[in-house]
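Data block below; observations after.
Yeah, one chain of the complex is gone here, protein chain that is, but the others are all in their spots.
Labels A and B are assigned to the chains in the order they are written; within every chain, residues are numbered from 1.
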Amino acid sequence: MRIRHVLAAAVAAITIVSGIAHAETTLRIGLAEDPDVLDPSLARTYVGRIVFASFCDKLFDIDEKLNVVPQLALSHTTSADGKTVTIKLRPNVKFQDGENFDATAAKYSLDRHMTMTGSFRKPELAAVDHVDVVDPLTINIVLKQPFAPLIAQLTDRAGMMVAPAAAKAAGDKFGLHPVCAGPYKFVERVQQDRIVFEKFKDYWDKDNVHIDKVVFLPIVDATVRLANLKSGGLDLIERVLATDIKTVRADKNLVLSTALELGYQGLDINVGNGDAAKGPLGQSAKVRQALELAIDRDALNQVVFNGEFKPGNQWVSPENPYYQQSFPVPKRDVAKAKALLKEAGVTKPFDVDFMVPKGAETQAVAEVIQAMAAEIGINMKIRVTEFATSLKQAEEGHYQVFMLAWSGRTDPDGNTYIFHKCKAPQDYPGYCNADVDKWLDDARVPSDMKARKAIYEKVTKAILTDVPKIYLYHRRILIAHTAKLEGYKQMPDGLVRVVGLHFK
Amino acid sequence: MADTTLNVSLMKPAESVETPARRALRRLVRRRGALLGLAIIVLFVALAIFAPLVTPYDPTAQSWTSVRKAPSLLHWFGTDDLGRDQLTRVIYGARASLAAGVISVGIAMGVGVPLGLAAGYLGGWLDALIGRITDAMLACPYLILAIALAAFLGPSLGNAMIAIGVATTPVYIRLTRGQVLSVKVEEYVEAARAVGNPRWRIAIVHILPNILPALLVQATLSIAAAIIAEASLSFLGLGQQPPAPSWGSMLNSAQRFLINAPWMAVWPGLAIFLTVLSFNLLGDGLRDALDPRQR
Partner (left out) sequence: MLNFIARRLLQLIPTLFFVSVLIFSLQQLLPGDPATIMAGEERDPEVIAQIRHQYRLDQPIPVQYVYWVKGVVSGDLGESMRIHVPVRDLVLEKLPVTAQLAAMAIVIALVIGVGAGIVSAVKKNSAWDYAANGLALWGISTPNFWLGIMLIFLFSVKLEWLPASGYVPLSEDWKASLASTIMPAFVLGNSIAAVLMRHTRSAMLQVLDSDYVRTARAKGLSERTVIFKHAMRNALTPVITLGALELGTLLSGTVLTEQIFTIPGFGKLIVDSVFNRDYAVVQGVVLVTATMYITLNLIADVAYILVNPRLRES
């Protein structure tokens, strides 16, 4: 009995003393999924990138206008022929295990991304031939052919720098205890429970890092995530539901931070992938245009998302610099839709196999579209499919309409090439247009934005006429955090940047 | 799945002047819980059958101007996130849920009882084989089995019923086998064998009717569990497809709106609760009524 009392008193004393000595601040972030492996070469999920943003710095970063800004690299220049990119690195940067960051380390990281077994960065850096060390703070990336999207790739995982000695020692187990050059360093991970980081004392920008620890907690259920935030169990959560925005705004203790996403949500229409393409929808562009005109994007946005998201009709959002103003978002026009159907020779209603990946919001969107399409005689039969299955069926063409989402890339090439090029990995519609293929390749060459946008205008026109895809809307990145957290700004790529944050 | 198997050793034959059926009925009527359960079940079945006549709205009619409205005189149970009337959807949902319960148990019995009969009566290597497979199926978590089967068959209410039915089958194999083993040694079975009846005839004409009570009790309890399983599968997106309503898929949609529109979760949950409770009460009542040990 007595021993227990003594122990309890001792524990209490220690707790109080340590509390007085240093009030440690912790930022608890609620994620929507459990991230996969924490190795920048082997990682593949969107949510993983959010975690990387706190511990693994990249060569470049982006600002809210999608401009490239320095992080571990200071500048980049492209040679006249477009095949060599010279990058100047930031001096006096250390990795979290004390190693120095220099051109050799940068070359090592890039080579690792390109050559490691199982690296998912290989396709992203496919245009790179090799990397040269020019001097301790300069590298040359030599390309096989000009590739404008390269710099954008270096603002994501392909640009993440890993500590060479630690990576060599750990091999493919590096992800279990990663060592990078970011503001926080890895402490521990309990699978599906939490990932803990603590402040890196020698971070190159350490004066702007004020919070001592960062903990990531995956909580799948959006309602539970929000409940945790409201009750103070979390400080920041991602992927707030559009229908919870009112609740967050009404709560004086919470702040909503938004940005329009880089990606899109839309419908793939099977136009050339197997037998399912043989129905009236797959065979005639006019019928597809009719379907597009039957959809009221504004009403959809209003009903399912309380008007919080943004309707769109291209693979970049209307606020993106690459958006083609000459093709604005169409309004619903049932009369014109019916006329188009008539022109296409469709006289009576027909069924469409509508594959919808599981997800509460996607299901609601699908049901609204179904109701709208029914008004012009297109009966969409919803088939809610598990995500894994839906991918396989989309690949094999076992669908007529497939609802899909793409998280988006900084460079517009990332939102089009693998979708519209004939036989590309995500060309689920089976769309093949030789002109579009050529334009997509052409758009990768010039480094000037205006030139590229002009080429993309031709692609946009073709896509909007042939309609292998109907782009519906762009989500807002919805981050909610406690009002006690200051300095937070949301970027369109959805990442949670922790530098510059502090608690009131 | 909730274990609802009877303990074989508790069942012993009893002698009485009243016929067993009449005695069972008398005792059933006396257990008020069971009667209440039966009444609720009959009510829900009637609502399900006469749904079009009873409901004020069309279950799939969306109304984008009355999204997520609280319960009112116009919509007694409120509306859901696409403006559909909840009361109508709950009543129509009874069709999917009740059908799922009954059909999946039907499948389980249709496959499980004959296998159990064969295993129990014929014995030998067949019994051993069926026994090991049954053990294996019972050792896998019930819901995982159902999820895997439903995912494999493809998401639809019919496939969910098959998945639940298959996952429930081992319960009936085991129950039937146990019952057959204890009844096998009865005098009337010995007599039938002595007279020269072929084995299949003995199994169907003499053994089956005597183990029916235990099966019946299990069936009511299984239907209860199956309705919950269907709700779980629909909750995961593997059951009834939109826009047709089922209580489980309604709960799935309601999850996002717990804070904004809690009535979306309350009514389907309550419906499941009442239905499943009723089947449980009925099953327990039947078990008491048919238990020959009690007076």
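In the analysis below, a contact is a pair of C-beta atoms (placed from the backbone, for glycine too) under 8 Å apart; a residue touches a chain by one contact, two chains touch by 3 or more.
What you see is a predicted model, and the numbers here were worked out from it, not measured in a lab.
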item: Chain not shown: contacting residue from A:Pro40, A:Pro146, A:Gly159 or A:Gly175; value: A:Gly175
item: Identified contact with the non-displayed chain, of A:Glu386, A:Asp466 or A:Asp493; value: A:Glu386
item: Chain not shown, touching residues in subunit B; value: 1-4, 7, 9-10, 30-33, 131-133, 135-145, 147-149, 151-152, 154, 224-225, 228, 231-232, 235-236, 248, 251, 255, 258-259, 262, 265, 269, 272-273, 276-277, 280-281, 284, 291, 293-294
item: Where the missing chain touches subunit A, by residue; value: 34, 36-37, 42, 44-46, 117-118, 120, 122-124, 172-173, 175-176, 190-194, 217-221, 223-225, 227-228, 230-231, 233, 386-389, 391-393, 395, 406-407, 418, 425-426
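Just so we're on the same page, only the chains that are shown with their structure count from here on.
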item: Whole-Å gap separating subunit A and subunit B, where each centre is the average of the chain's CA atoms; value: 44
item: Complex interface listing, subunit A residues touching subunit B; value: 221-223, 226-227, 241, 243-244, 246-247, 299, 302-304, 358, 360-361, 363-364, 366-368, 370-371, 382-386, 389
item: Residues of subunit B defined as touching subunit A within the complex; value: 62, 64, 67, 81-83, 151, 154-155, 236-238, 241-243, 252-253, 255-260
